[in-house]
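Structure first, commentary second.
The complex is shown incomplete by one protein chain, all other protein chains being positioned as in the whole.
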Amino acid sequence: MEALTDRSVLYALTGAGLIALGFYGFIVRRALIHRLIAFNVIGSGIFLLFGGAAYFGGGVDPVPQALIITGIVVALALTAFAAALGVRLAQDGDEDDDSDDDAEGGP
Amino acid sequence: MSLAFDLALCILILGAAALAVFGRDLFGSIVFFIVYGVLIALAWITLGAVDVSLAEAAIGAGVTGVLLIGAWQGIRDGGGGEPEAPTPWPLHLAAGGAAAALCGVISFAVLSLPGHDGLAGEVPENQGALELGNPVTGVLLGFRAYDTLLETLVLTAALAAVWSLTPSQFWGGIPGPNHVKPPDGVLASFGRMLPPRGLIVAVYLVWAGADAPGGAFQAGTVLAAVWILIVLAGLRDEPRLSRLPLRALIILGPLVFLGVGLIGMLLGAPLSYPEGQAKPVILVIEYALTLSIAATLALLIAGPARRR
Partner (left out) sequence: MSLLFALAAAPLGFMLASLILGRRAPHLIWIAAPVMLALAVLVALGASAGATGGPLGGWDAPLGIVLEADGLAAALILASAVTAAITGLFALARFGPAGRETTRRYTFWPLFYGLWAALNAVFISRDLFNLYVALELLSLCAVALAAFGSRKAAMHYLMVALAGSLAYLLGVVLIFASVGTLDIGLIAQRAGDARTPVLIGAALMSAGLLAKTALFPLHGWLPPAHGAAPPVVSALLSALVVKASFFILLRIWFEALPALAGPDMAQAFGVLGAGAVLYGSVLALRQQGLKALIAYSTVAQLGYLFFVFPLAGAGGAVTPWAAGAWGAMGFQLSAHMLAKAGLFLAAGIIIHALGSGTIRDMAGAGRALPVTVLAFGLCAISLMGLPPSGGFMAKYLMLIAALESGAWPYAAVIIAGGLLAAAYLFRPIARFMSGTDTPALQARVHWALPLAPLALGLCALTLGVLSAGPYELMVTGLPQAGEAGLDEVEPGP
């Protein structure tokens, strides 16, 4: 057992700060772009907290590193879909112009 | 590096995040978000996590930033760009209180962590069986290969999800605005110069990723970036999304990965590698994944088809 070092605590607490900051933004900002930025800030804050907590003098435990890389890719996938959905919503609204092509076949 | 440097970096990170989240101007916010991503990548380097740093810089800052700029343009063109209504102050107060409480609780949790070695000791012990020098690649494609398999399919599913937003008249068409023009100017020569070099970087990143920082996701991002520059330079147009070779490219990597997992399953241990052959098999998976990730990322950025 090792105690957390100063550095690891510093980065972990910065992560906590980013999470709180992003959380506040996610609630009070209305524009989709701002919300997606807030989402990604929270995500990277979580990862930084993770990295800080897993930092032991010489570097970061490789398992958290791999988990963080996976997490970054997953966050990107969600951001990409959210962005595309936001664009379509802004351009064509909620009303469907294109349901006719498949609704004929059946329920 | 000293703690003072760390402290300064952390303050910069928090500042950039605040500017990105609370900026008035959407485009300015995106720019600060990209700056923020670069600073985070710097933080990962100072922590000695170069693999994460590369991923954060390439994907977290780069691809996400480009995506957000594209979305900003798309939303503005769609008429959704009007200034947002001010949030009522009670909501600000409540959200601020909740955020402060959250920060307090998380910080309290961090400070009460017992501190332990995690799995840092376990990885090197088992690393030998995979014949990989980079422990992070060992975790991603060895010990937790199942996570990585699911993750690549999350990316594939995201592409299907983005495509599901295609207006019906454009299905199978071409994404994005048409940039193709007579090739001249700086961007064009830049675009001609770039592909071979980008390809070399990508091949190197995968090859090195076995033993040094790098890997399929980072390399795939480099290739995707090369493609985007080619399109922006007007050298080539985006492909028609109904093309079979394109679709084959997208599923190639996940298919190879899944296939290796299934072969292992038939031999009795799913997602295991043949003894003594682990490294070549992993490299095959990584190269296939790199191609598919590059195509998928580039198409995620391009978005649904908007032209016939």
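As written, the chains take the letters A and B, and residue 1 is the first residue of each chain.
FYI, contacts are C-beta pairs under 8 Å (C-beta built on N, C-alpha and C of every residue); 3 or more make two chains touch, one makes a residue touch a chain.
Since the model is a prediction, treat every value here as computed from it, not as a measurement.
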Residue, one of B:Leu19, B:Leu187, B:Leu229 or B:Leu258, that touches the chain absent here: B:Leu258
Option touching the unshown chain, where B:Leu150, B:Val180, B:Ile200 or B:Leu232 are the choices: B:Leu150
On subunit A, residues whose C-beta touches the chain left out of the figure: 19, 26, 32, 35, 39, 42-43, 46, 49-50, 53-54, 63-64, 67, 70-71, 74, 77-78, 81-82, 85-86, 88-89, 92-94, 98-99, 101-103, 105-107
Missing-chain contacts mapped onto subunit B: 105-106, 108-110, 112-114, 116-119, 122-123, 126, 142-147, 149-151, 153-154, 156-158, 160-161, 163-168, 171-172, 242, 244, 247-248, 250-251, 254-255, 258, 261-262, 264-266, 268-273
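Keep this in mind: only the chains that are shown with their structure count from here on.
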Whole-Å gap between the CA centroids of subunit A and subunit B: 12
Residues of subunit B defined as touching subunit A within the complex: 3, 6-7, 10, 13-14, 17-18, 20-22, 26, 29-30, 33, 36-37, 40, 43-44, 47-49, 51-52, 55-56, 59-60, 63-64, 67-68, 70-72, 74-75, 77-81, 84-85, 87, 91-92, 95-96, 98-100, 102-103, 106-107, 110-111, 113-120, 122-123, 135-136, 138-140, 143-144, 147-148, 151, 154-155, 157-158, 161-162, 165, 167-169, 215, 217, 297, 300-301, 303-304
Contacting residues of subunit A [partner subunit B, same complex]: 1-4, 6-7, 9-14, 16-25, 27-34, 36-38, 40-41, 44-45, 47-49, 51-56, 58-70, 72-81, 83-92, 97-98, 100-101
